[in-house]
Every structure is written in structure tokens, then in C-alpha cells.
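Omission of a single protein chain aside, the complex is shown with its protein chains in their original locations.
Chain lettering (A, B and C) follows the sequence in which the chains are written, and residue indices restart at 1 in each chain.
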Amino acid sequence: MTTTAQRLLVVENLSVSLPAARGEVRVVDRVSLSLERGRTLALVGESGSGKSMLCRAIMGLLPGGARRTGSGRVVFAGRDLGALLERELNRIRGREIGVVLQDPLSSLNPVLTIGRQIAETLRYHLGFSSARARERSIELLRAVGIPRPEERLACHPHQLSGGMRQRVAIAMALSCDPQLLITDEPTTALDVTIQAEILNLLGRLQKERNMAMILVTHDLWVAAGMAHDTAVMYAGRIVEQAPTGELFARMRMPYTKALFDAIPRVDDPPHTNLKAIGGTPPDLAALPPGCRFAPRCPRVQTRCRAEEPPLVANDREDHRYACWFPYPSEDSP
Amino acid sequence: MGRKRGAAFWLPLAWITFVVLCAISASWLPVPSPDQIDWDNLAVKPGVAGHLLGTDTLGRDIASRLLFGARVSLIVGFLAPCIGLVLGCFAGVIAGFYRGLAEKLIVGAIDTFLAFPRLVFLLVFIFVLGASLSNLTIALGILTAPSFARVARANTIRFAGREFVLAAKAIGAGDVAIILREILPNVLAPMLVYMLLVMGFVIVAEGGLGFLGLSVPSPTPSWGGMIAEGREALDETPHVSMIPTAVMFLTVLSVNLIGDRLRGQVDGRESQL
Amino acid sequence: MGFFWGKFVHLVVVVLAVTAVTFVMLDLLPADVAHEVAGQSATSRDVAAVRQELGLNDSVAARYGRWLAGAARGDLGTSLVTRQPVGEAIASHLPVTLELLLLAQLFALALAIPAGIVSAWRAESPIDRALGSAAFGLISVPSFALAIVLIYFFSLRLKWFPAIGFTPLSEGAWPNIRGMILPAVSVALVEFASLMRVLRGDMIATLREEFILFARAKGLPTWRILLRHALRPSSFTMLTLLGLHIGNLIGGAVIIETIFALPGIGRLLVSSIFSQDYPMVQGCVLIITVGYVAVNFLVDICYGLLDPRVRKEGSVG
Partner (left out) sequence: MSDRSLQQNEPLLRVIDLLVEFPAVRGQKVHAVSGVNFSLARGETLGLVGESGCGKSSLARAIMQLPRPTSGRVILDGEDLTTVDPVRLRILRSRFQMIFQDPVASFNPFRSVGESIGAPLRTLWGVDEDERTRRVREMMEAVGLDSDQYYRRRPFQLSGGQCQRAGIARALMTEPRLLVCDEPVSSLDVSVQAQIINLLREVKGRYGLSMLFISHDLGVVRNISDRVAVMYLGRLCEVAPCAALYAAPVHPYTNALLAAIPRPDPERPLPEGGFLPGELPSAIEPPSGCRFRTRCPRAQASCSEVQPELREIAPGHLVACHYPLLFGS
């Protein structure tokens, strides 16, 4: 068992609120997780589950209006990020924590060349000369599999394809050798063949550099193929978390199973009726009392509508779920 | 719908209403005629000898001249943008919907018109057809049409690319039906808000013409003309210029504030899409 | 290059169209030029002779063609009133207008860019609200009304600047600038307001873009993000507006020129129209239109410099 000091990232009881028409809405609600070097954690959830907001809260880059509430902490490499000044945070962001965002076209500045955008991080954080930054940029672009990197430096983002742009964004995130890489839906905007390439690349880089990685995705299968651990989020809360193999072998929380069953699979025969989740995704401004998934849950009972289940480990130390009436542990999907 | 509008909306609205009511009832209000000269009280300060806002250098009652001048400013300020809206909307929607040659021609015409020195157009128009309230309104209306056309075209292109227009085509709706039922209602909302901004511009433009003595022929007063007349004696009797300046400023400010607030709401509706 | 030539052809067409329309419009004016030129005591024979001499018996098209041919050679004709060559008159009035225009734009931009950046960065803060309200007030003041107020305070009360009049540069740079400051500020304050509002709006939109989030995630300091990442992609609408302002000002500063008694193009134009000095009007219109179109052409070129995505290939859905 590792102690807090050894873990690279520890998030404790983190909550984020957004102002809404009817008071404040908690988009992230009392989330705790931890991550060690060399491990990948997948955050899985549908839109509005709070997974992206959680990442932005970790980086201290919440959008206008959103703010952290409660007594939550984000401890990165022994430092409480919430207690740091913006200037000190800037020394960590980009240098120790790298980020890759969803849409590679909109995450690169359209009016600056690729070369300038990579070099500026190197020059600002590491104080490289422009010649050295250029050299290093070429190395980085080569490392993410971009052919003829010397020529690409003078390109603007719109001159590259979607896959290439995402490779460039990854190169930028890696420029200062970060210890943690946060990737927010890195392949959602890409085609399936490109997605596979980018996931491959991320997996390889993560192993080579022994980075910790957070992979945000709405696709359970991407998580399954990439992550050591998987956390499933629903309506701002983590509802189930386990090592990926364990999670897929024994889904305890009904939402995880329902999400899994709703995906059409290439292995199923055609015209299989999909097990859709009934009802509509929750309105965060009007959450039900008790379990948030209760209104859509096939196993719902009276207790679920009254008491909110805590996220706890019951029969396995590393498998936590928030459910009063979980599927039995021998049941596998 | 219960939206928060606040004082920045209601105060301007109250002022505009006040000005409109004054302009309508100017003939019945107990003020001297705007061209009646009070020889004993030339350029007196506000409140002297029964002149609520004083008199100008010719001894004419400023309050009265403001009231009658308001008619000119408001009529021109309201009707000219209406003319511009109708002309511009027509040209802009046609250009944005059909693209191709029609668009090239209309955009070319708009560009030419915008490059045309406005003053030459106004002066020649008024020289040829005579200086009157209606000619002034028409001239300023035509002058605002190109910018309306630009806004209409941009919005039409934006909406014509949306899937709901494609959906209408898929059920066999004709061009006229699509323009009238699908595009126009959506384009009109931003256009009407834009019209409020243009109203402010037109009131200023009319003031400018009045300042040059090119607005409605005397003896009808105009706000711009009043500011110009007071300029001669700015040092001794600043109020002759400053009072109409203030009234004009408040009116334009009110129109702009209302327009700005409404634009925020239209944009807000858009962002929900 | 095709883009450049297309724009250039467009430019020439617009200039031709505007001057032709002016020609026709002036032809509609209900005045007999020959009468004016021949003078009060002229007999009808004299008038006819003048008419013949000026070629007024020809059709509008023929006269326009002749004027165009002259203009192409640099000959814009002679003033009917002063008998001065039109080109000469314009050359003497143009520098005043250009100086006013340049000073006004410098003032406006020098205020608008920092103010726009600050209020976008600190959107909805007290400083943004203060700047926004100031801008809103300024937008609602006609520049001539502002000029009157400025004259009242700074010339008549404080006596810092002359109220009216133009001092040529030959009599010293400071007297020349000093006389220009109030007119330029009257124009600049109104323009500053609209430029600032546009820059603020675009900048707020840009700051919401994902690439700004990405830049912040790279740990770059705020000033660097604002100036290097956000300003350039946010300045297109401001640039367009600047072009329109300059274009309109070339011919539209009449009122300011009148108030401050500056001998610029605008005043020359108005007095020519009043005295029905057609060659002069025609010359002024030509200069103003060419100026307007050229400024817009420059703006288009600036777009290309600011944004590398000038032209994109059509994509298949």
C-alpha cells in the first residue's frame, strides 16, 4: 500500500459548482481519486457527467463562473495546487502536467505556426534559445511520428490533417517531459483509424516516459484498451472505480453495466435489440434525493430513492462502487 | 416572458417615450411658437422671463424649438431605418439565399454604394428633389440600405446552411416558402435589433445635416441646426448649444442602450441552439 | 495572385461606377452651368458659345468619356468658379484631411487596443463596466456635438488649444499639431468607443476558444496569452471597422472641418457643390472614392497577413 506522499496525484473530496438559473449546480461532486507514476486512469462518462470539469479543476483552469467548493484538495507531487499562486501554477502547468484536448483544430492557435507554438513552451519553461528550441521541436515531432518535421514547423494548423494536428498537440504537451499527462477526449473528433493510431501513440509514450496519464473518454472500450484503472462518472460523481480488468469482469454498479450494454458491438449478431437506458440523462439542477441513477435504474428499490449510496470498497480493496443493491460479484457481463 | 431588464433598459425607454409624447403634443403644449422672437430676451438663461430653457441668440424659445425639432429627428430617425430595412432585407436575403450571379451583382452594388461619398449623395438628392422632410427621410433611408443588406445577407447565409432549411427542402417546400417561412423569421430578429442601432446613427446624421444647414428648410427647427446656431456665441451663452446637445445625446444614448439590451437577448437565444 | 487581381479589378470597377453615377447625378441638377460661367451680363450668344466651348451639348456619356480620358492623363479639368486646375486645388486640401485622419486613427487605436484587451480579460469586472459605460456614452455623442463641448472647455475656458483655424506645417510642427489635436480627438473619441467594443467582444469570444485553454494549460503567463495568442485572431472585425472609419473620414469629416475651419477635402467638396463647380465636385468624388477603395484593399491584404487561412479548399461532407 502506497502512502499519499508516494502518489503523484491525489484528489480528495473535490467539488466544482457552476452558477445556473436556479442557484448553483454541482458539476463535480465530492470526487476522490489518486494516481501513481506510470499508471493510466480512464475517466468514463456521458456528456454532463463532469469528467472534463474534473480535469480542469485539477489543472486549476476552470471556465468563467465555475469555482471549487467545499474543502476538497488537489495534491500533485506533494504540493497542494489549490494553495499555489497563479504564477506558481503556471510553472507546473505545461512543465509538469501536460494536456491534450479534444479537438486538435481548435486547440491549436490558428494564426501561429506549429514551430512557434511548440517553441514557446520550451523557451518559457526551460529557457531554451530559439535554435535549441527548434532542434528540440524537431525531435519532439519526430517522436510523435510526424514525417519531415523540419518542414512542418513552418506550417499553420489548418494545413495539417486532423490526425497530424493531434500529434502536434501531443508533442506540445510532452515538450517539457511532464510527469502527468491529462488527455481530454483526445480521439473523439477523429476517425476510427486515426483514433487507433493516436491511442497507440499515447500508450507507447506513456510507457516510454513512465508518465501518469488521465484519459477522459465517453467510450468504455477505449478505456478498456488503454487504462490500468477505470472510473465511471455519472452526474458529477464517481459511481464505480476499479482496475480495468476487474471492472470489466465484474461490473457491480447498474449504471456501468447499463452503459456497457447500450453500446452496439461488432461481435453481436445484427438486429440485436440494444439494452437502452430508459429515461433521460439527469438534470444537474434538479437531482433526485438518494442515488442519482435511481430514476433510470433497473434494480431500484425504496432505499435508493431516499439515501445516497457512498463510494466504498466492499469485498475487494481496489473495487469501489456507489450502490445499495449491486450486481453480485460472481456475475460477469 | 419574465426577463430581467433593469434600469439600463427602463430609463432609456422612459426617456424615449417622453420625447415621443412631447413631439406629438408639441402643438398643444403651452410654449411659444418656435419661430416667435422675443426681442426683449435674447439668449437669456433657462428660467428667465417664462422661457423654461431660455432663448437662443435670436430670442426664440429653446424649449419650443426642441419640441418641434424632436418631430424631425424622430420621424427621420424612425422612418429612414424602416426604408433601409425593407430595401436591405430584400436585397440581402436574395443575395444570401441564391448566391451565384445574383449575389455577385448585389454585393457589387452594395460595395459601390458604400464607396460613394455619402455627402455627395445626400446633397445632390436634396438639391434635385428639394429639401423636405420626406425627401430627407428617403435619402437617409436609401443610405442605410447597404448596411442592412450586409447584415441580412450574412444572417441568411448562416441560416440557409442549417439543417432545418435542408429539412424543408426535403419535404418539397419551394424557394419562396423557404425564404418566407424558414429564413425570414430568423433573419428578422437580428435585423430589428440592428435597426435600433441604425436609428441612433440616423438621428446623428440628421443632426449633422442640420448642423450644416442642410436638413429641413427653416423655419422648422432641427436639433443639429440649433447646436450650430449656438456655436457663434458659445463663449457667452453656452447653454444655447449645450441644451440641444444634451437632448440629442440622451436620445441617441437611449436608443443605443435599448438596442444593446435587445441584442443581448437575441444573441442569448442564438447561443441556446 | 488570383485573389489579388480579382480584388484589383473589383476596385477599378467600383471607382468607375461611382464616378459615372456622380456624373449622371450632377447632370440632373437643375442649374445651367453655361449661364453661371458666362456671367450675369452674358447674352444668349455668349452662353451658347460657352456651352459649345465646355462641350455641354454632348451627351452625358460622351462628356463622361472625355472626363475619364482626361483623368487617366492626370488632368481633372479646371474649376468653373476659380479657374484653378482641379488637381491643384485637391493637392492643396488633401494633406489637411490626411493629417486629421491619421492623427484621429492613432489616438483611437492607442486608446482602443489596451482598453479592449483589459476589459475582455477582466470581463464583467468594475473596470470593464466603467470602460464599457464610457464607450457607450461616447458612441452616442455625435462628433460635432463632442467638438462643441471640447471647444467650450479646452479652448474657451482653459485656452489650451485654438478654437478654430489651421496652421500649415511650414510654420512649425507644434502650432500645426496643436491646431489639429481638438479636431482629431473629436473624431477619435467616437471611433475609440466603437473600436474598443468590437475588440472586446471578439476578444471575449477568442478567450473562450479551446486554443486559449490549451495555451493556459501550457503554463504561459497571462500577458503572453493575451498579446500573442488572443489579440491577433481577435482583431479582424476591428480592422474592418477601422477601414470603414478611414474610408468614411476621407470624405466625411466635413462637419469637423467646418467647425474647426480646416481647409480639407470635405469642405472643398461641400463648397463646390454649393457653387455648382462640377469639375471640382467630380475631382473630389474621384479622390474620395479611390481613397475609400484603396483603404479597403489594404484591409483585405492585412487579413491575409493576420490570418493564414485566407483561402481554404472546399471539403467534402
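The rule is short, and it goes like this: contacts are C-beta pairs under 8 Å (C-beta built on N, C-alpha and C of every residue); 3 or more make two chains touch, one makes a residue touch a chain.
All figures in this text were calculated on a predicted structure; none of them were measured in a lab.
Here the missing chain is touched by one residue of A:161, A:210, A:302 or A:329, and it is A:161. For the chain missing from the display, the contacting residue among A:23, A:269 or A:328 is A:269, taking the whole complex into account. Per the touch definition above, the residue from A:88, A:135, A:177 or A:191 contacting the chain not shown is A:191. Touch with the hidden chain on the side of subunit B covers residues 162-164, 166-173, 177, 181-182, 185-186, 269, 272-273. The chain not displayed touches subunit A at residues 46-47, 145, 161, 163-164, 191-193, 195-197, 199-200, 203, 218-222, 224-227, 244-245, 248, 258-259, 262-266, 268-278, 280-281.
One rule holds in what follows: only the chains that are shown with their structure count from here on.
In terms of which chains touch, the assembly is arranged as an unbranched chain of neighbours. Chain centres here are means of the Cα atoms, and by that rule the chain farthest away from subunit B is A. With each centre defined as the average position of its C-alpha atoms, the distance from subunit B to subunit C rounds to 22 Å. Subunit A and subunit B have Cα centroids lying 53 Å from one another.
Per the touch definition, subunit C reaches subunit A in the complex via residues 123, 208-211, 213-222, 224, 228-229, 232-233, 306-309, 312.
Only residues 56, 59, 61, 63-64, 86-87, 89-95, 97-99, 101-103, 106-112, 120-121, 124-125, 156, 158-159, 169, 172 of subunit A touch subunit C when the two sit together in their complex.
For subunit B in complex with subunit C, the touching residues are 108, 111-112, 114-121, 123-124, 127-128, 200, 204, 207-208, 211-212, 224, 227, 230-231, 234-235, 238, 241-242, 245, 248-249, 252-253, 256-257, 260.
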